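What follows is one structure encoded as structure tokens, with my remarks underneath.
All protein chains but one are shown in place.
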Amino acid sequence: MTTPISERLDDLDEARDSGRRKMDWAIQHMPICGALREQFEADQPFDGERIGMAMHVEAKTAVLTEILAAGGAEVAITGCNPLSTHDDVSAALDAVDGVTSYAERGVDDEEYYAAIEAVIDHEPTITVDDGMDLVAAIHEDYPELIDTIIGGAEETTTGVHRLRAMDEDGELDYPVFAVNDTPMKRLFDNVHGTGESSLASIAMTTNLSWAGKTVVVSGYGDCGKGVAKKASGQNADVIVTEVEPRRALEAHMEGYEVKPMAEAAAEGDVFITTTGNRDVIVEEHFETMQDGVLLANAGHFDVEVDLDALSDLAVDTYAARDGVQTYEMADGRRLNVLAEGRLVNLATPIALGHPVEVMDQSFGVQAVCVRELVENGDDYEAGVHAVPDRLDKEVAEIKLDAEGVDFDSLTDTQAEYMDSWQHGT
Amino acid sequence: MTTPISERLDDLDEARDSGRRKMDWAIQHMPICGALREQFEADQPFDGERIGMAMHVEAKTAVLTEILAAGGAEVAITGCNPLSTHDDVSAALDAVDGVTSYAERGVDDEEYYAAIEAVIDHEPTITVDDGMDLVAAIHEDYPELIDTIIGGAEETTTGVHRLRAMDEDGELDYPVFAVNDTPMKRLFDNVHGTGESSLASIAMTTNLSWAGKTVVVSGYGDCGKGVAKKASGQNADVIVTEVEPRRALEAHMEGYEVKPMAEAAAEGDVFITTTGNRDVIVEEHFETMQDGVLLANAGHFDVEVDLDALSDLAVDTYAARDGVQTYEMADGRRLNVLAEGRLVNLATPIALGHPVEVMDQSFGVQAVCVRELVENGDDYEAGVHAVPDRLDKEVAEIKLDAEGVDFDSLTDTQAEYMDSWQHGT
Amino acid sequence: MTTPISERLDDLDEARDSGRRKMDWAIQHMPICGALREQFEADQPFDGERIGMAMHVEAKTAVLTEILAAGGAEVAITGCNPLSTHDDVSAALDAVDGVTSYAERGVDDEEYYAAIEAVIDHEPTITVDDGMDLVAAIHEDYPELIDTIIGGAEETTTGVHRLRAMDEDGELDYPVFAVNDTPMKRLFDNVHGTGESSLASIAMTTNLSWAGKTVVVSGYGDCGKGVAKKASGQNADVIVTEVEPRRALEAHMEGYEVKPMAEAAAEGDVFITTTGNRDVIVEEHFETMQDGVLLANAGHFDVEVDLDALSDLAVDTYAARDGVQTYEMADGRRLNVLAEGRLVNLATPIALGHPVEVMDQSFGVQAVCVRELVENGDDYEAGVHAVPDRLDKEVAEIKLDAEGVDFDSLTDTQAEYMDSWQHGT
Partner (left out) sequence: MTTPISERLDDLDEARDSGRRKMDWAIQHMPICGALREQFEADQPFDGERIGMAMHVEAKTAVLTEILAAGGAEVAITGCNPLSTHDDVSAALDAVDGVTSYAERGVDDEEYYAAIEAVIDHEPTITVDDGMDLVAAIHEDYPELIDTIIGGAEETTTGVHRLRAMDEDGELDYPVFAVNDTPMKRLFDNVHGTGESSLASIAMTTNLSWAGKTVVVSGYGDCGKGVAKKASGQNADVIVTEVEPRRALEAHMEGYEVKPMAEAAAEGDVFITTTGNRDVIVEEHFETMQDGVLLANAGHFDVEVDLDALSDLAVDTYAARDGVQTYEMADGRRLNVLAEGRLVNLATPIALGHPVEVMDQSFGVQAVCVRELVENGDDYEAGVHAVPDRLDKEVAEIKLDAEGVDFDSLTDTQAEYMDSWQHGT
């Protein structure tokens, strides 16, 4: 069992000031969470609930955590990736009334899981996950808690994928909202968020440019689409690798080259994996890559690039820059791995995670899903649930209102027309 | 009751030669239909079936029609829009063994519906629609045929929308595949097909350019996304109007301006409607538009621009060019309507409809759906059905193979990983 | 010697009505020429001058011709390409007071040059060329006229290139403005005009789409940049071929693939030449091309694709569509040539040439250049001259004013700052 971060930091006051300053900046650019905070403070919907969270603990997540606490919940939080925690934010969060934070950067595996158990020890009635670590740990090791859990919400593609597999096996014992699958989440977080922040993180970690580069994007799901689109928008030449024929065709029709990795490996200058799968770039690919290539991962887990095989191939390895590990091959070629193959937009030294506004949208959906569990939890059986349309629309409307974007509404005649089918050509 | 086109044309041989030449060009660029034709000729899956079709009768549709006949079916076809029929293609099709074509360009309402009835008179066992005219007519006027109908396939957004409304009312009495809703159809046909062909048709009808133009796109569904994207790709400045908050937000996040039509009307140089709804551009909008604007519709029906109101406002109206009707306002402003407000990529004099390759994909899905009805029709209850994933994937694979695009496949380890959920961070 | 078009047409009245209607549409979208016409009508700057023109005779050029006549000139015009003349516009122009038009579509070489001589027979004091045919003919065959010629203006890249070569040889004996080289001409006409109209013409002639196509663009000058950019904006995958290293590098840095034609030939679906040079696509390339490729030229002369070599290779050739000639190889591959290798945005049956607004800008520069020759012709020695900046800016300001685009102006402090160099860091 671990202790809250505040008991472990040396310069606690300084850390809290620094973390609070980051949170203040975030909330300035999170109008959806700002509007929901006002609503939650007034209504206290979470009064009496205990919320367990395992997410990337940095400024934006902290804002979500804080507004849940502001709505009356007791919140316990830890990280969902050992390298993505900002200790100062974790400390500032731990100082918030109603919040306990166990997250600490750079912990080892044992400490990582101890922190998850510390959160579970709060006996949460609601879980909020980014990668389903809480759901998995509760089902495996603390099944006795499930009876008192109203439900959960899951942030990522990978988490939802794993939850569905669990659900299909009949092993998911409480309802979980697939926040990842809403338009609000997928389009903005995955496409714009992952796309922009991955590229900016790579550029600022390496001081390299995109113009004229051949960028190999593995996976053409929402994250891959975002990375490909934004890289192309910086004048890179994009090659896509895929395993699903319709996605491969979609990428081809978008104007990208589609190739097997076995061919793309020799052509790429930068490789960005977004598949959520393992062994996307492996030994046979390393062997044909050019000198100086960059290898980065934008998928949830660090299994897409086979670093073990790369280590075995290398005759030397060293840190070329902060966040860049160079593997030198016997023939002199240097292959540069960013952020140890972990999420490149979260795990490089200067990385800040997804952009603030994008997370505002995701977390807006998270927040209304938690509210929905409290208000209507009985309506949902155990299993994975799509976020109800009305919640998703509510968040979109809050955002448009905050951005000052006005749009049309259907007239009665139009609404009627859309519902009818008797009219002719 | 009407007669086949061949009995009505003067220069039948010349028409058939011309139509055949158009079909030869199309099939040269329709590799999916080409591959399916070989399959159908060998297997004769449609032997004994009668297929009724109401679609835009031009070269690409003719290729679909012909491969269904090549698979053993007796096919009767008519148009689904009085202005989109190419008489020469209709004649060439009518000459194909097993095909009867009733489609003729420029028929009036009475003749249009008479041709639909002529098709129904063949007592089809399968219907293939683009706008659900056949389904509607059979349900309204020939309910006695429904017992012997295996099912149908519907091509368009609008048709599917109407079918769903009908289905929800419990009034759809046989199974219909929503071809429109497959990725293969929506992404390529709606986004790329409608987008490219609408813009090319407008440019070549008016001799005007896109660079620097303000283009107002109404509706940000798949067609609207395509039109906006392709217009932006020609250096137009795009404004989007929408009624659904998530689509409005999606357009905003893409970098487009989103405004109510009441504001956009005064700013646009070109207006393109893609909503599938009526009264999108009405009197109050005409009153604020600039001199010289273009008004075009890329939605299924000609009800998006209120031409009656425009006629009432105009002090004079004349054909400025083939396919362009100018309405002159009392204050001298000239508002130019393309293709009488009908589908601008089908109904201008030079319009050719969707690009050949794009239709190859849609029609590939249509063809395998018809095959599915014959092979497994009993599996489908009355109502609207999604196209099974395996059919959609089959078509994607045929296309990629034809384009020479190679792609990856999952290893066993990867497939297993994607199905598991027990692994950790 | 030839006669004016009006003496050669059968249905003269109908032709004139049709041509006039096309000109009316053009002038509606040519605000620069509209503003200059008002100026010229008031000032009569060309009173007493004879202007000889050899240009593509269609609606937009006709507007330029007409405003020069409106300014007091006697104008004689003929075509600069046998396939680009619209006879109806030629006839309508010939009916304009002060204008004689000799241009006729489809004339043979002898008639073509006879028409040029007919224009020269008017003893022009100013020449306006698109391809320097008039300048060449006068220098070669009518040198006695040079003494009374004030100067000329040349529209195209190719014409300016040839004039410079002539100038360097000391053989250009009167001043000619290189209208092509102004920002107003090059950016808008070459980039946007050639780019958009070439693609639209190809799409509407073939009914094919760009999405997913591999488009090989030969030459990365302004026209090539436009074609590449607009094709990419329609989701094509663009390959560029070049002979100049800096242009090759520029294309590479833009994100395009750069390859020798010997490699690109086997990969392209569509080939568009824009080099202004000959023998860009030759026998060795035809031999490796895929079945069904399109070959189009957007450069001034029809020498970029070696059609003689293609004819020699072909075992059969036939018109697949209007504007598309198919050459069938011994191995069954079909290579489709558009517009006989002539300018694809001018010479296909449905082609309309550059977009109206783009030509408005080019012709605005032409018009003020002609005015400059009349007003300050003595200031210019024999040779090629850049268009003075003030003229180019004048046209830009007229255009922005017409478009309702407002922009900033320098304050006195700013202007002073820009002129100073003493200020520190």
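Miscellaneous remarks
To keep things simple, chains are lettered A, B and C as they appear, and every chain counts its residues starting from 1.
The criterion applied here is as follows: a residue touches a chain if its C-beta (ideal position, glycine included) is under 8 Å from a C-beta of that chain, and two chains touch if they have at least 3 such contacts.
Model, not experiment: these values are computed from the prediction.
Of the listed positions C:A118, C:M132, C:V238 or C:A314, the one in contact with the omitted chain in the full complex is C:M132. Checked against the full complex, the candidates A:L12, A:A114 or A:M204 give a single residue touching the omitted chain, namely A:M204. Of the options A:R16, A:H192 or A:R342, the residue whose C-beta touches the omitted chain is A:H192.
Contact with the undisplayed chain is limited, among C:A92, C:L163, C:I272 or C:L335, to C:L163. Contact with the undisplayed chain is limited, among C:A248, C:A309 or C:A382, to C:A248.
Touch with the hidden chain on the side of chain C covers residues 80-82, 112, 131-133, 136, 161-163, 165-166, 183-184, 187-188, 192, 241-246, 248-250, 252-253, 258-261, 263, 276-279, 301, 303, 392-393, 396-397, 399-400, 403, 405-411, 413-414, 417-425. Interface residues of chain B facing the missing partner chain: 211-212, 232, 235-237, 252-257.
Where chain A meets the omitted chain, the residues involved are 21-22, 24-26, 28-29, 59-60, 188, 192-193, 196-197, 199-201, 203-204, 206-212, 230, 232-235, 292, 320-321, 324, 334, 350, 352-358, 403.
Definition applied: only the chains that are shown with their structure count from here on.
Each chain gets a centre from the mean of its Cα atoms; the one farthest from the centre of chain A is C.
With centres set at the average Cα position, the gap from chain B to chain C is 36 Å. Measuring from the averaged C-alpha position of chain A to that of chain C gives a distance of 53 Å.
Chain A and chain B have Cα centroids separated by 38 Å.
For chain A, the set of residues that touch two or more other chains comprises 252-253.
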